[in-house]
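First up is the structure itself, then whatever we jot down about it.
Apart from one protein chain that is not included, each protein chain of the complex appears where it belongs.
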Amino acid sequence: MLKSLATKRVGRSVAVLAVAGMAALGLVSCSSSSAPSSSSATSGTVNWWGWTPELATAKSYIAAFNKVYPKIKVNYKQVTIADWEAALRPALASSSGPDVFDVQPGAYVTEFGSFAEDLTPVIKKSLGADWKSKVSPIGISGLSEKGKLTALSVGSTYAGTLWINKNLFDKYNLTPPTTLAQWVSDCKTFASNGVGCFVQGASQEGFNQDTLQSIADSVEPGLWTKMSTGAAKWTDPGMVKTLTIWKELFTDNIMQPGAIGYAQYPDANNDFLTGKYAMVMMGTWYMQYATTTGMTAAISAAGVAGAKPFPILPIAFPDVAKAGHAGYHMYGDSDYGLAVASKSKNKSAAETFVSWLTTSKAGQQVVGNALDDIPALNGVAPDFNTIAMPSQSVQQGPVESLIKTVGPVSEARESLLSSGVQTAILAASTSVASGQATPAAAAATLQAAAVAAGETFK
Amino acid sequence: MFETRSRWATIVLQIVVTLLVLPYLFPLIVMVQGSLAGAGWGNYVAVFNVPGFGQFFLNSAIIAVSVIALVYVVTMLAAFGFSKLHIRAREVYFWMLLACLTMPEVVLLAPLFATDTTLGLYDTYWAVILPLAALQVPFGVLLTRNFINGIPNELFEAARVDGANSIRGFWYLVIPLTRPIAAAIVIFTLIGAWNDYLMPLVFLQDQSLQTITLIPQFFIGQFSDDQTKVLASAVLTAIPEVVAYLALQRLFERGLSAGAIK
Partner (left out) sequence: MTGASLTGEKLGRTKPLRSTGGGGTTRRRRLSQPPGLPWILPALILSVGLLYYCIGYTGVISTWNWDGISPNPVSVGFNNYVQIFQDPVFWDAIEHTVIFFVVTFVVQTFLGLMFAVLLHSKVKLAVVYKIIIFVPVVLAPAIMAPVFRQLFAPDGQFNWVLAHIGLGFLQQPWIGQTSTSLAVVMSITVWEFTGVTFILYFAAMGQIDQSILEAARIDGAGNFRTLISIIWPGVRGTTVALGVLSAIGALKTFDVPWLVTSQGGPVYSTEFLGTYIYRITIPLDRVGYGAALSIILLVVALVMAIIINVRGRERDGVTE
């Protein structure tokens, strides 16, 4: 049955392999000559790759874009962040990669920046010579390398908050924690009622980093940035203190059992949204789950049918160090920027799309309304008339004030850290949590990793 | 193998097997149950509604069938050669082939990428088919050589006396007689090709070439991870393999019994 087909194939494959063998030694990586343009600024096909936004959100962006530019077809391909580098690196190195791709501030800018066009002329054309004053500064710094603007920020995300399940706090008559002592006692009350207190996906560097940075901001505001830029060493007493408090989150039963095996998504997220835990460490991107539609879909995704959405609220990370620095300490980055590939054959159409989504009022309004990113363009805010929440009166105020709080924030979240340091942060935080390293020893491994990654210290 | 002399012993035996097999069944139940949690059958509907679902399915089928065909032909030829024909330093070649079993997939990525782009194979089915076949052939030859060893030489000698050359011997003796072991090769190759994730991820960029193993990507976003739909796609991905195994199960077992690795 398979035979005739198979025989043909084997003949061809042998021929192909013979060529492969001969070509093997003379391999040269393909040159990066710029491709000829086959599209104009108002027509063509643009292939866009990203790990974010989600397919449905991307479709809504593209639909809004096509109202203005009906002749540009945008295809969105979603790749999970876990597979992003494995998929994108070869694609960019080949000549059949995407025209537009997501870039995250930090390590990815260094890694993929060389495949991207400098977008300074694009943003200048769209916003004028004083473009820098019209967009969030955090989006420019994190996405630039050596004076080249590798991508235009779509929006930003900020961390430094916990989100709480309002119903659970009301039910047990508890006030949201503002200190470590109160956090511990809240957790005791929850535990005695069989409810989980705080849940974190502590197997992932990004979220452990957030918690550590928040603790560090409570110990000594600005220390984290200093360590990230080499102005202070990772062995600083403040960092040792930070890791000591981190350890206390585990020994004081604030962190859920098995936290270092949890992923933030789906594990911690599902547990929080299905009401098993009262608090979770999430940032501004979590606004999308404050909405009725966002939360209903998420609860169903967590495997619970027909569950009712409940109100969730952001609170400042508790002042765990009690060193006199209570209140909000937010830090953030551009969530992602869009880059135009140098090898793209549809550069002008790609630039039109990127410029529309990141610098036009209409494009940024669509981004803002999705409530995952805070728009990069100044003056654009989500339109709460179109957004329903489980308890509008309780939730809308805190969410709007959160958006206001992050406006002037300049403390970076991940963009200053190399992938080597991020890996070391995961190892240090989990080994402290599991008792395999003391805070001081773990701080020393961070310092060593930072030196190995090329960070220079004063 | 075990003799049971009383009815009680027979019942105890049955209970022991059942208890031992339960842990194997349990994760399968969890999988199906999980795929129906939350939105129920709506999870399956969502998977079917992934843009291009049919195309992904077809791509996986094209790749799997091509790999199976390629592996089948190459394996049969080689196994016959190793088993019944004269090859100087035969065992050296055989061990060179078996050593390929130790190759982890990730080792292949960098070299294959460089070669594929040079030859223009990158982003074509071939970029996935060839390495997958190359990885499956050694195990196939190992199984089939054993199987063909079990076919008496006298059959081939008789054919030769009748004036049949090796090609006719292969065609009229090896091909029909090796059907059971071919079933085993089809199953093992199908498992390897259909389930592969890394090669399609890295070597197939065009969305119209994506395979079914990449479907869960659609349900894992930056700020969400819908495990119910991931499990629904897992179930759908598994069905063709389970069906193929069930269809070939008897033949498969017969093939392994006669050519088992010993």
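To keep things simple, chains are lettered A and B as they appear, and every chain counts its residues starting from 1.
Operating definition for what follows: contacts are C-beta pairs under 8 Å (C-beta built on N, C-alpha and C of every residue); 3 or more make two chains touch, one makes a residue touch a chain.
What you are looking at is a predicted structure, and each value in this text was computed from that prediction instead of being measured.
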| item | value |
| --- | --- |
| Selected from B:Val137, B:Ala182 or B:Leu204 as touching the chain missing from the view | B:Val137 |
| Candidates A:Ala58, A:Val100, A:Ile140 or A:Ile260 - the one touching the absent chain | A:Ile260 |
| Selected residue (touches chain absent from view) among A:Ala86, A:Ala307 or A:Ala440 | A:Ala86 |
| Residue among B:Val45, B:Met103, B:Ala158 or B:Ile175 touching the omitted chain | B:Met103 |
| Hidden partner interface residues of chain A, rising order | 10, 13-14, 17-18, 20-21, 24, 29, 85-86, 89, 92-93, 111, 114, 203-204, 256-263, 267, 271, 276, 419-420, 423, 426-427, 430-431, 434, 436 |
| Missing-chain contacts mapped onto chain B | 1-4, 10, 13-14, 16-18, 20-21, 23-28, 30-31, 34, 70, 73-75, 77-78, 80-88, 90-91, 93-112, 114-115, 130-131, 133-135, 137-138, 141-142, 145-146, 149-150, 152-153, 157, 160, 165-166, 170, 187, 191, 194-197, 213, 216, 227, 230-231, 234, 237-238, 241-242, 245-246, 249, 253, 256-258, 260-262 |
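Please note the rule applied: only the chains that are shown with their structure count from here on.
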| item | value |
| --- | --- |
| In the complex, chain A residues that touch chain B | 2-3, 5-7, 9-10, 13, 16-17, 19-20, 23-24, 27-30, 51-55, 75, 77-81, 83, 86-87, 90-91, 93-98, 263, 265-266, 269-270, 285-286, 288, 298-305, 335, 372 |
| Sites on chain B touched by chain A in the complex | 34, 37-40, 65-66, 68-70, 72-74, 109, 113-115, 117-119, 121-123, 126, 129-130, 133, 175, 198, 201-203, 205-207, 217-229 |
